[in-house]
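Structure, as structure tokens:
Missing here: one protein chain of the complex. Every other protein chain is in place.
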Amino acid sequence: MADHPFEFSPLAFLLLRVAFMEEKLLQLNNISVVYSDVIQVLKGVSLSVEKKQIVSLLGSNGAGKTTTLKAISGLLKPENGAVTEGAILYKGKAMQNRSPEEITRNGIIQVLEGRQPFKYLTIEENLRVGTATRMGKPYREDLEKVYHYFPALRRMTKKLAGYCSGGELQMLVIGRGLMAHPELLLLDEPSLGLAPILVREIFGIIKRINEEEGTTIILVEQNARMALKIATYAYVMENGKIVMEGSADAMRENPDVKEFYLGMSLSGGAKSYENVKSYKRRKRWL
Amino acid sequence: MKKFQLHPCGNFYEDYEKMLTVFSTDFGRVWAAIGLVILFLVPLMPVSPYLIYVMNITGVAVIAAVGLNILTGFAGQLSLGHGAFFGLGAYAGAILGTTLHVPMLLSILGAGLITAGIGMIFGAPSGRLKGLYLTIATLAGQIIIEYVLIHWESLTKGTMGLTLPVPVFFGFRFQGDIPFYYLIFAFTALMIWIAINLIRTRFGRAWIAIRDNDRAAEGMGIPIFTYKVFAFAISSFYAGFAGALWAYYMGSITTEPFNIMLSVEYLAMVIIGGLGSISGSVFGAVFITMLNELLRLITDFLMNSAIGSHLGLTIAPLREFFFGAAIVLFILFEPRGLAEEWRIIRSSFRLWPFSY
Partner (left out) sequence: MDFFMQLLVGGLSTGFVYGLSAMGFVMIFKSSSVLNFAHGELIAIGAYFFLIFVTWAKLPLVLAFLFTLFACFLLGILIERIFLRPLIGENLIFVIMLTVGLAAMFRGLILLFWGGNLYTYPDFLPKALGVDRGIVHIPPVYMATLIIGIFFLIVFGIFFKFFSQGIYMRSVADNQRAALSLGVNVRRVFALSWAIAALVAGMSGVVLGVINGINVHNLSAIGLKVFPVVILGGLDSIIGAIIGGLIIGVLETFTGGYLSTSLRDVVPYIILVIILLVKPYGLFGLTEIERV
């Protein structure tokens, strides 16, 4: 090493990376997540998110997408999980294993999978809980903002959330997240169990939020077609690892993604299950 | 000749049959047999009658705690009325023995059945209630049963209490610590055996399903009300059986011990031992009974000693304090219970030196 003074030492390389990372809003460096000290779910995940992007995380069930989101938002801890290796840098600050309160106060809000409203609170009270990061004040303009994006909610502010339909609840929980003025919004499967027309509507709103509020969004989805339509960049996860990444446009054209997530065979027709090749190709990612 | 199996260092079950076996290896079977033989031999050794007494009441507590664990740990219905059912069994046994002159073994069994019947009545609200609401209903059951025991004077003699006849077998007066030791020992082993096997049947699986998700269980076609009431019946049977056994052992009973604190003690046994584990309820019962006796010894010692003689009255509450503190500390530091601890110790021995 001494013979070549100009060679990059690993340390210098790392420093350089850190220097460049300033631009990124969020950077996951090779993180591992272990539940209950024994079950390793994430095996070295790295990804980066730039400001005002919509980044989509795709993958089948159990790939570790939700766990990745929880690692970012700090919700692993109540479930006895922890980031054991690697670093999560948010605006250059290490965020791994901080408490959810601290992380949310920094502007990272996760919208949980499966619509988790406060069933016994009215719609408006539900939205008000979203102001917890700044001790409740002020909230009136924010309510207006949420009603602007989700006009359907305005009509039932006094209704108990427990009696709302799935679509209304999805709007409610996204709106509740918006109330916290997030800089980075983590959306976990907003399309889960919704009618296609509602999915389209909600994705349209997500896109608008991203454009009008400048909110950076990480979108975990099973509905790859919709997700790739609004995303700027996408990652594909399998078995706790990232197996593929690229800009959304490139991903849409990628033959593998087409086959496994968009349900199209190479010829463009409907995918045939007799096609043995797909199985082999899928294997390659593991 | 059959090969003697040791424990494999991993889970190699290939079908459900194997998972359901009580002893997965001959090793465990041998240990269980050795344990039973040692317990059988205890009274033949030169031990103090006090130790036999403690073991006897522990055995009774084990039966009752196993019953409660079936209800709370397996069927998921938290009950605060177990102490009352225990008392109900004690009184049922005593009344069968004194006024109806039923022989001891039959009246113990009868007491169990009567308690099971009444337990089913108090389990009936479980058709509509669940969770904490049901717990409160059992609390009401505890207080109502206690009230009836005290105030139905024509039958229970109220606060006077009842004295049981000494059972006679072929001219042998069945009385004292050692004869009862063998009786309780045999019954405890039998009841544990029944419980373990009950859990392996359709009933056990249905209870666990109800505990984990009652709506899903209902959707799978399990008649949850029937099974819940059945769990109440079984659990009350255990309590009543243990109560009657205890009554015969003690010789006379009053309503005093069967208060809410007894129910709390049983719940503590089950929780400290480990919910949903038969061995856990054994551990829990042993732990709580020992703790009680230990605290009694300490307070007795303090009250008789020089310091205690003038502080005597104020030291007795210490027992209550330490009992509470033991429960609190246990929950804070080992919420999964003694059974879990035991499992960890065992598996770390088994897997040593490669713990992954």
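In this document, chain identifiers A and B correspond to the written order of the chains, with residue numbering beginning at 1 in each.
Just so it is clear, a residue touches a chain if its C-beta (ideal position, glycine included) is under 8 Å from a C-beta of that chain, and two chains touch if they have at least 3 such contacts.
For clarity, every value in this text was computed on a predicted model and none was experimentally measured.
Q: Given the contact definition stated above, which residue among A:L28, A:I123 or A:A180 touches the chain not shown here?
A: A:A180
Q: May I ask which residue of B:A268, B:V286 or B:L338 touches the chain that does not appear here?
A: B:A268
Q: Considering the whole complex, not just the chains shown, which residues of chain A touch the missing one?
A: 73, 75, 78, 100-101, 103-105, 109-112, 116-121, 125-126, 128-133, 135-137, 139, 160, 162-163, 173, 176-177, 180
Q: If you put the missing chain back, which residues of chain B would it touch?
A: 72, 78, 125, 128-129, 132-133, 135-137, 139-141, 143-144, 147, 151, 215-216, 260, 264, 267-268, 271, 275, 313-328, 331-332, 335
Here is the rule we go by: only the chains that are shown with their structure count from here on.
Q: When the C-alpha atoms of chain A and chain B are each averaged to a single point, how far apart are the two points in Å?
A: Measuring from centre to centre gives 50 Å for this pair.
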